[in-house]
Every structure is written in C-alpha cells, then in structure tokens.
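One structure is given below, encoded as structure tokens.
Apart from one protein chain that is not included, each protein chain of the complex appears where it belongs.
Here the chain labels run A and B in written order, and each chain numbers its own residues starting at 1.
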Amino acid sequence: MAIPAERRMVDATTPRPARVLSRRREAEDVWTLAVEAGPQDLDAAPGRFAMLTAFGVGEIPVSYSGDPAAEGRVIHTIRAVGAVSRALAGLEEGAMLGVRGPFGKGWPLAEVEGREVIAVAGGLGLAPVRPAIRRLVARGERPTLVYGARSPAQALFREDLADWRARGVEVEATVDHAGPDWRGHVGVVPPLIARRVRDPARTVAFVCGPEVMMRFAASALLEAGVAAEAIHISMERNMKCAVGLCGHCQFGGDLLCRDGPVAPLARVADRLHVAEL
Amino acid sequence: MNAPDLVLTVEGLDALISALAGTGFRVIGPTPGEGAIVHDDVSSTDDLPRGWGDEQAPGRYRLRPRDDGALFGYALAPQSWKRFLHPPRERLWSARREGGEVDLRPAPLPEERFAFIGVRACELKAIAVQDRVLLGGAHVDARYAARRSSLFVVAVNCADPAATCFCSSMQTGPEVGEGHDVVLTELVSAEGSRFLARAGSEAGAAMLAGLPSRPATPREVAAGAEVIAGAEARMGRAMPPGDPRALLADLEHPRWDDVAARCLTCGACTQVCPTCFCTTVEDTSDLSGRETARDQRWDSCFATEFSFIHGGAVRASGRSRYRQWLTHKLATWIEQFGTSGCVGCGRCIAWCPVGIDITEEMAAFAAGPEDER
C-alpha cells in the first residue's frame, strides 16, 4: 500500500530542540518560559498546545500562553507539579528543551467577530485564554474576563490584567481568600458570570480552568442564557502522541489532541457529568 | 483477480516460502511453540504446526494434537500480527547534549519487509482496522507505514474456529475477503494437504505464477467451499445483534459494576487484541543525562497511569477502565475511525484470566438493566 511521502515524515513524533530565552516566576509554583520560535510556531493559534520535552525526563502538553505570530517567540506557562513540569519549570535561560506542535483545535476566534466574548478562567486556565484576549483586544474588541485564582499571590499575569483594564476590557478577578491588601473580589467565579452576560444571544464564552470550576461556570453561563453551542471549554486529559495515534486523550468519542482541547459545550456537556470518563 | 483457483501441494507452499525469502522478505508464520502457536520465522513447511490444533474457551487455551496432519489446523495464535507491524516497543529518537546544544536523531525507519503466512480473515480485518487508525488520519505512524507498505500477506482460510470465535457475527470471517496477496484454503486428506490458492493482488498473482501449481478441479473448488461452510457452522460464539453504540446511552448501567467485580484490570485483553493500538512513551537517559532517548511501547487503558493527569488518574476504578475499553472497542471506535474496533477473534475471551466474555457482556447490556440480576 502506498503512503504519500509528506505524511510519512517522522516530524510529528520527533521534537525539535529549542532554546529557553528567558524564565520568570509567575507565582509560587508557576513559571513562564520564553522559547525561541520555529517556523511551525506561527500556527500556534490561541488555545492550541505544544508537547514540551525535558530531555531524559519526559514530555507533557502545555498550552501557548502567548501568541508566537505576534511576538516572535513562544511563551509557555508551566505549573511545577510533576516530574516533567518541575524539570521544565526549572530550565534557565540558554537551556534546551524539545518542542513538538502546535497541535489541536484552539478557541474559535474567527467565528466570534462582532459578538460579545466572555472569557472565564480559573487558576492556570488563564494561560491559554491570555493569547485569545490579546488577539481580541488587538483587533479592537472589548471582551470580558472573569478570572478566579486561589489567592492574590497565585493570580497570574497581573500586568496583563491591568493592561487589559486600561484598554477597556472588563476584568473581574476573584480569589478564594485574601488579606486586606486585595482590592478585587473574594469568592468563586460562577456567581460573577450572570451580571457580565449582557446580551446572551450575542455572547460567546471561552472557559478554561479546573474541571469542577468549568462545570459550574458552564451552568452559570447556560442559566444566563448563553447557548451551549456558544460556550467553548478547554478540556484536559493525558496526552502522549498529540496526533491521534496513541489513544490516551479519549473523552468519550473525542480524541482531545485532535478534536480538542477546545470543544463546544453542546458536544461534551453530557460527558462532563459522567465520573471517570 | 478472476484467475481460476490453483492447487499448490505442500512442496508448492515450500516453494512459496522460499520465493518470498528469496525476494528479501522475512517470512513469518505459525510455529508450534511451547504449548502455543507462535508467529515466528519460518523457512519451510517443516516449521509449521503440522498436526496441531487448539482448544480455546473463556480463560483457557490449549494445543491439542490432530490426527489429520493439517498444517493450519489451529484457529488462532495467541499473539496477533500487530506484534510485528506495531511492535511492543520501538525507539522513536535519541538525543545527545553537547556544549549547550542538542543533537536529536530520529530512529531510522524500519527497512525489514515482512511476509506473513497463515493470516486469518479476522486478522486481515484487524490489520485493516489498525491501518485506519495509524495511517488513515492527518498524521501517520511512520514506522507502521514503512512496515505495512512492504508487507506481503498469505492468508489462510479458517477451517476449525475455536469456541471463542465470533467472526461470522462481526462480518469479518471466516472467509478471507480482501487485503491479502494470496489466499489459501487447506484441503486435508490422507495423502497430505493440498492448498487451493488464489491471488488477491498483482504481487500475489505474480508470485503464484512462479510456483509449481495446477488448476483446481471443480471437486477441489467445492471442497474448499465446504471448508469455509464448515467453519461458519462451527463458529463458537456470536456477538448479539443491535447497534453497540447503545452502550453509550447507559454509562451508569449496573452491569459495569458486575463486570468490574470480576475484571482484574490486568490488561491481557488489550495485549492480545489485534486492534488495540494504544501506546505510551518512555524517556530514558544515561547517568550523566547527556544521552537521552524516547521509546514507544504498548500501553493499556487498564493501566491506572494511562489516564494520569497532574494529581491522579481520571479512571481510577476498574469499572471505569473496563467501561473505557469496551465502549471504545465497540462504540466510540466507530465515531473515531468509521469501523468497529472488534473483529471477533475471541482472543480477549480466551486470554482473560477470569474468562470475561465480551459477547456475554454485550448480551447482558442488550438485555437492559431490568432483566439482569
């Protein structure tokens, strides 16, 4: 049987070595790496992801928290929780990592022109939402962001939040608990959603965060009148190959590396309420 | 391929094996291993399991001697051909760190050309299913593609299916349909075996043309049809009718608890399944950390680590892992790849240490929650 030559390339499973340009701490256990960009990174649309290799340790999926097409370098924000993420988060300027990607389907930015976008993010879930907001702001739109974090010290991208506010983005940040210095909301994300949905029929929601938070946020959006087709959530499952060949990222019938990670709620809503799927 | 059936003698089959080896193929066929049929290198029909049959039942596999001297008198070997096309472990790449640079070298594509002798109808279908998964999408498993594109298949129609077989009900056998280069039907008699031979491809026709053969007599052609009809009649099991996607409508069915109480989550079913394709990767390094490498190896959705995300496994319970396997195999596979993931070979039944029977489970689900317990 004949296989077209271009599809036989081993590129998809072979990382490309790339250099860390800089590293900065976002929060206690969260680090942002800037990595030199390759030509394929121009396809790193917001919401898509890369597979990052810490040589000799392993590989994990990491979303793009920046916009390589606009910034000329690749930004990844990593929480150091496992062996690989700790090794990646520990890479200093000049160190090499392996990069594959971009993979998957991102936020449907082309389809939301002229509609009101509400982004709902929790914790590290702000990372893949960040480049989406940047693109929307760059094209003159005024999205709304509701962002929840554990505490003020764990809130990410605070400079961006201030910058977006200055550009007319309504930013509502809330934390689970705070000391007296915090001027934002304290409490969970879902109750903040209803009042920010002004025209449900014209609203599109981008949701990314811990799955429990996304379920409640999705309910709040539905209650506010946003259609399930217009609510897009970014799902997370184990990923190994990232190109639909290894079977790990199944979520019902979806292979999330290929059919996600961003998926319309209308497609996955039933599955969200099945434990251990 | 409308050429008339030919008849090969055992010597003719030997000539086929020699011709394949002579044109650079590594010829793999059934051999009588230690208590099991094992696919291994064969250089002549002397290596084949002459006079061996098998006996399979839930949780049971035994070789049994046959008194007819058949060369292909068994139903199925425990391991399918995926072991060669999609091997249990292979190197993807290695890398060397040197002075702040990384030299990353993809593992070379395999150059070995396989010829398989004795592929059953269900196994051919299984190869087609893996083709769809590993070659049919936007990305291709390059190593599988390399092996697959040079494969030569000599299929052999099944004469004596096992009690665990249900290919008829899956419409995947027992008669070989497509995907082969040559298909043989063994005609056993007191004088020894003859083989009805038919080409399934240009390469197969060219190969047959170079072998000592004669046209089949009408009686031989009729005998071949009887072999297949007999296999059909002796099929040990059947998958219950109905759309298996009904499984997805009741993911909280009590039968999941029932089967989970029996399932050991050992993953044996996924290892012997000819379509299970899941893999994971393992990164290794030398002590200095300078030489690193990544291997791909078979994984199983029955492993807890399979669904691990930071913090823990998504599918922690055995119930959820069995559910993932069965719903994927029979239902979501159709959504993902347009075919069922099951070909009815019954290996998962025979090699389940506690004898869980996929057809029995499906019958229980089809019966509905009220009728059970």
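Please note the rule applied: a contact is a pair of C-beta atoms (placed from the backbone, for glycine too) under 8 Å apart; a residue touches a chain by one contact, two chains touch by 3 or more.
Rule of thumb we're sticking to: contacts and distances are computed from a predicted model.
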UniProt protein name of the chain not shown, from "Alkylphosphonate utilization protein PhnG", "Cyclic nucleotide-binding domain-containing protein", "SigE family RNA polymerase sigma factor" or "cytochrome-c oxidase": "Cyclic nucleotide-binding domain-containing protein"
Per the touch definition above, residue among A:R24, A:R142, A:R158 or A:H177 touching the missing chain: A:H177
Residue of A:G123, A:P143 or A:G244 touching the missing chain in the full complex: A:G123
Residues belonging to subunit A that touch the chain removed from view: 29, 81, 122-124, 148-150, 154, 174, 176-188, 190-191, 195, 209-210, 212-213, 216
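One rule holds in what follows: only the chains that are shown with their structure count from here on.
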In the complex, subunit B residues that touch subunit A: 92-93, 95, 97, 100-102, 104, 106, 109, 131, 133-135, 137-142, 145-146, 148-149, 248, 251-252, 277-281, 283-285, 289, 292, 294, 296, 299, 301, 306-311, 314-317, 319-320, 324, 328, 331-332, 335-336
Touching residues (chain side subunit A, partner subunit B) in the complex: 1-3, 7-10, 12-17, 53, 55-59, 79, 81-82, 85, 94, 96, 98, 236-238, 240-241, 243-248, 250, 252-253, 255, 258, 274-277
